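Omission of a single protein chain aside, the complex is shown with its protein chains in their original locations.
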Amino acid sequence: MQTAVLGGFVAAAMVPLLHRWFGSRTPLVMALLPASLAVWLISQWPVIASGDVLLLEQAWVPGLDITLTFMIDGLAWLFAMLITVIGALVLVYSREYLHGHRDLPRFLVVITAFMMSMLGLVLADNLVTLFVFWELTSITSYLLIGFNHTDSAARKAALQGLLVTVGGGLALLAGFVLLALAGDSWSLHELVQRGDVLRGHDLYTPLLICVLLGAFTKSAQFPFHFWLPNAMAAPTPVSAYLHSATMVKAGVYLLARLHPALGGTDGWVITLSLVGAVTMVTGAFLAMQHTNVKKLLAYSTVMGLGTLTMLLGIGTEKALVAFAVFLLAHSLYKGALFMVAGILDHETGTKDVTAMGGLRHLMPATAIVAGVAGLSLAGLPPLLGFVGKELMLTSVLEAPFWRLLILLLAFTAAFLTLAVAAIIVLRPFFGQRQDTPQPPHDPSRVMLAGPGLLAALSLLFGLVPGLLDPVVGAVVTGMGAPEAKVHLALWHGFNLPLALSFASLVLGLTIYRLWDRLRAGLTRLAPLIRCGPEAGYDALMAGLVILADGQTRFLQNGYIRNYLVMTLLVLVGLVGHALFFRHGLAPDVTLSVYFHEAVTAGLMIAGAVAACVMRSRLAAVAALGVMGFSIALTFVLFSAPDLAITQLLVETLTVILLVLVLFRLPRFATLSTPTERLRDLVVASLTGGLITLLMLAVLSGERLPRISDYMVANSQPLGHGHNIVNVILVDFRALDTLGEMFVLALAAIGVFAMLRFHAALGEGVDRDGRRNLAPTEDDHG
Amino acid sequence: MEPLMAITIGILFAAAIYMMLRRSIVKLVIGLILLSNAANLLIFATAGMVRGAPPLVPKGMTAPETAVADPLPQALVLTAIVIAFGVLSFAVVLVRRAWEIVGADDLDQMKDTDT
Partner (left out) sequence: MGRSGTLILNAAARLLLPLQLLFSVFLLLRGHDEPGGGFIAGLVASGAFALYLFSQGRHALGEMLKVSPRDLIGMGLLLGVISTLPGWWAGEPFFTAQWWTIPVIDFKASTPLIFDIGVYLVVVGSVLTAITALVDTDQAEHDPTDHDQTH
């Protein structure tokens, strides 16, 4: 499986090549990948059904406890099935939707990479691995939302989605680290068994906050819901796949996965059920103001994600069962409806539901698919959505906290959702026939296959919900409730949920009738709605720009010496403070020095000072030479023959370099005022003094054992060399040396590039100059 | 020797920084040379300075008989010297190009990205 997922990334990279061979059929070829993975998953079903957990172990970075182990239990299996099956359908669908699109290969590359990231996310057993895949889905999602990169709205939406989800991702990383610390393991299947330890741990509250921030941003929970409707700038297959069926459910998946480890506390229950319920109502309510079919669906997705979060918050066995059913129902009808929305857009040329009408005569097949999926969204029998909604309402009735409030919110969301379903299905397909930008007709079978299959499954599972019993049972087992009795049925008799369903039907249809007037009222409320969390995001972004602008003006003002002075003063201040208060300034060293050594040191100082005060360049270079040779002499005196030779040779080459360059530069100029020089002298002396004190402190401190003792002892036995320095360079620490070779090579290539390309482009060189550069081309003789 | 070297290195650093704070680009280059030498010496001297015991294993032996100078900082400094030369050549060429294009040797006149 690991091979399959990693191979999938390779396959994604090979799309451009495949596209050359298969042309517009490439999406179908790529669909084979998720399809075969789905077949494999189905073949593993017996293991999952028996309640076992399939652990596919694979090492990655054993030294850091990071594994690439995959864990497949009921929960992971259901998510993986949704990802692969809907993934295959979306790819098939995109063959038609993006037919002839210039950037089709790019789309396929990114969506395949996304698919594999998502699969890795739900299968990963290790927190680090999970996080890596989590971030990969954010990045691929960014690329997909911004697919139409020439559209500035798409770019803005992509950036917004990225910043919100990646910002949450940062919190999640912190949460994972805390989780691993508290649970003493990076492995999910171990962590879920240590729920009691985790819930009682001091770190529980901070880690819960961090993990929830990550999950809520990813799954578009209030107040982070705003990015999801904006993400509808993506092509419709992307919306259908990422922003309804899979990626936005990653946060919900994480919460479900961690439910046995972290769930059940008051903090968990209250936060999740309230945030979920508020998200439900927010999503359903905000949907009302839109006429764009994709926006309507996006807000209803926000509502669906809120429902899932709320059910996890309630956390009873019934709620977990409801979670599993609602998850599946939502993925099926929302995937279908998005693809229908894409068909409408593709065939009619508009996304505005008020511009459509009476399409059932022209697009009968599409109308049936839309009707079935819409009924499921509305939560009406005999569809799976109904089963899910009944279970949801039943669970809400046993919510441990603020039952009435949550019930009220859930009921409001239910009838608003019904109205949304009516708007999406009734408005375009029924009523007065309206002229659309393009004459509509049913799309090809290829395009209808995906939504058709998903709608059919909604109907099948609605009619015979018993089929899902084992799957839901396995999912609930994965969420830590193995003894839950799962018996799904369409009909539960006359009870309170049914009455609520009926009431929501009446209210929902009433709202649908009044929708046009309601919308006019909402338009007047628009300024108020705009003050929501998105305004906060915009203000944050604007503030960031102002801050960056201000600090650039203040700190990065272009004067190199200001940078230096600031950096150095901070260094002197911080290090000096630590040195003075932690260590004290009483060096405990003894001085043993011979006369010739003192002379060498004196020459060094004299050379350095002379290089600073000399007025002629030649004298300064000579002074530097004196210093360099004194340093070489020091290396000779203190047992470093290799260093001495290197220093001498480099001194020689430096002179050549300076002759070639320095003397083409202007003479020394005295540009600064005496005050400035005094200031610089103070800064320089402070830094130099700090270095001296630091070194004295190091020398008087206790000596730790040298790490090179190993190298000294093993240079001959292991490295077969008598020159230990050289053995370190080419054997013990050869990787460092290799890196240094690359640095040297880069510096040389940089010099070459600067001289050659600037000479070719610069103003000082005419055509002759260019011709005269030819000899280097003939270096080969 | 180390305390004396500590003072010497401090002065070298001060000289380097003083030169790097000058406005003339040529002086900046000299500051760079001083800085890399000072840094190399710092690494070398902080590890302890040993007289007359180079880190070599005598012929026919598997390990030195007596304590030798620490070879690790020597290896580090050896590459650092060569790389400092590479970086210096990059810096001087950059400075030279900058001078040829901007036509000024005053760093204060080079503070805008588009000149």
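Per-chain numbering from 1; labels A and B assigned in written order.
The definition used in the following text is that a residue touches a chain if its C-beta (ideal position, glycine included) is under 8 Å from a C-beta of that chain, and two chains touch if they have at least 3 such contacts.
Given the structure is predicted, the values throughout are model-derived calculations rather than measurements.
K.L.:
Write out, one label after another, the shown chains that touch the chain missing from the document.
P.N.:
A, B
K.L.:
From the list A:Thr646, A:Ser672, A:Thr692 or A:Ser708, which touches the chain that is not on show?
P.N.:
In the full complex, the listed residue that touches the missing chain is A:Thr646.
K.L.:
Of the residues A:Phe401, A:Phe580 or A:Phe742, I need the one that contacts the missing chain.
P.N.:
A:Phe742
K.L.:
Hey, which chain B residues sit against the chain that's not shown?
P.N.:
Against the left-out chain, chain B lists 54, 56, 59, 78-79, 82, 85-86, 89, 93.
K.L.:
List the residues of chain A that touch the chain left out of this view.
P.N.:
The list for chain A reads 641-642, 645-646, 649-650, 652-653, 656-657, 660-661, 664, 719-723, 725-727, 729-731, 734-735, 737-738, 741-742, 744-745, 747-749, 751-752, 755-756, 759, 764-765, 768-770, 772-773, 775-776, 778-781.
Methods note: only the chains that are shown with their structure count from here on.
K.L.:
Counting only Cα atoms for the centres, state how far chain A is from chain B in Å.
P.N.:
Between these chains, centre-to-centre, one finds 41 Å.
K.L.:
Going by the contact rule set out above, which residues of chain B touch chain A in the complex?
P.N.:
1-30, 33-34, 37-38, 40-42, 44-46, 48-59, 61-64, 68-72, 74-75, 77-79, 81-90, 92-97, 99-101, 105-108, 110-113
K.L.:
List the residues on chain A that touch chain B in their complex, please.
P.N.:
So the residues of chain A touching chain B come out as 557-561, 564-565, 568, 587, 589-593, 597-598, 601, 604-605, 608-609, 611-612, 617, 620, 624, 627-628, 631, 634-635, 637-643, 646-647, 650, 653-654, 657-658, 661-662, 664-669, 671-672, 680-681, 683-685, 687-692, 695-696, 698-699, 703, 706-708, 711-713, 715-717, 721-725, 728-729, 733, 736-737, 740, 743-744, 747-748, 750-751, 754-755, 758, 762, 764.
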